[in-house]
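Let me give you the structure first, and then I'll get to my questions.
One protein chain omitted, others in place.
Each chain gets a letter, A and B, in the order it is written, and its residues are counted from 1.
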Amino acid sequence: MTPYDRLKALGITLPEPVAPVAAFVPFVRTGNLVFVSGHIARKDGKPWRGQLGAELTPEEGRDAARNVAIDLMATLHAATGDLGRVTRIVKLLVLVNCTSVFTEQPKVADGASTLIREVFGAAGEHARSAVGVAQLPLGSCVEIELIAEVRDGA
Amino acid sequence: MTPYDRLKALGITLPEPVAPVAAFVPFVRTGNLVFVSGHIARKDGKPWRGQLGAELTPEEGRDAARNVAIDLMATLHAATGDLGRVTRIVKLLVLVNCTSVFTEQPKVADGASTLIREVFGAAGEHARSAVGVAQLPLGSCVEIELIAEVRDGA
Partner (left out) sequence: MTPYDRLKALGITLPEPVAPVAAFVPFVRTGNLVFVSGHIARKDGKPWRGQLGAELTPEEGRDAARNVAIDLMATLHAATGDLGRVTRIVKLLVLVNCTSVFTEQPKVADGASTLIREVFGAAGEHARSAVGVAQLPLGSCVEIELIAEVRDGA
């Protein structure tokens, strides 16, 4: 089972990678690490706006984080040419746009973490930090950055 | 003097590593780097809740950050088998749960930084970012993630 097989089994088609909205690039490789820029949550191709604890429920936040994970994998596919060359998802930093009383960041972040483990198997077991922030670019509800380890051939 | 000698001199016993509350792992090693997941502050085994600038004083925040550093070292011990194999603490990201007017994040973060330098000596001199955030998992007052450089044998 390759990551693409698992994506297919999950009914997920990777989109075209999202172009950054500003003066940066979607990823940089250094040695065997790929640093992927923060990706914001999208729904139907537009920023998925709103704050957790106000306009959005934890379940919506979890779905938004899952969407971000799909976009992150699209960028990783562009970075490697083959997701099979990803030897480990090293770390996620999950930024949750929320009110000052919302404390379910782990539940939101699990939307991304669970999907990544499903797609990459053992290579998808990652370190993570989840945090509640005041606001995010374009009003998006979730933003995630990722570090992956890749094979030399990638 | 090993890190364990210094911990003993400080009267600190490393606890069992804390299991993540969600779908991630406590650390990932890649090459000579160990990426440690964000650890939240605990007191008597429970999340140390509250916001700096509201329920908690800077001194309490500093103590909470020190507690996080102890838990981070417990995880590093689990990651390496021997803290003596840690050749450098590379970077801390210190997330302080605070109001929008609290600006003493460096004082809070020093609770962790100072202890890490006491325990690791020169290898404990680290880069750092401290930031005030809207809220943290389980309502914890401080969360810290860490990158460490380790020896090949680790």
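Side notes on the structure shown:
Keep in mind that, in the parts below, contacts are C-beta pairs under 8 Å (C-beta built on N, C-alpha and C of every residue); 3 or more make two chains touch, one makes a residue touch a chain.
For clarity, every value in this text was computed on a predicted model and none was experimentally measured.
Within the complete assembly, B:A130 is the residue of B:V36, B:A130 or B:I144 that touches the hidden chain. One chain of the complex is left out; on subunit B, the residues touching it are 31-33, 88, 90-93, 98-107, 109-110, 113-114, 117, 125-134, 147, 149. Taking the complete complex into account, residues 20-28, 30-31, 35-38, 51, 93, 95, 97, 99-100, 133-139, 143, 145 of subunit A touch the chain not shown.
Just so we're on the same page, only the chains that are shown with their structure count from here on.
Taking the mean of the C-alpha atoms as each chain's centre, subunit A and subunit B sit 24 Å apart.
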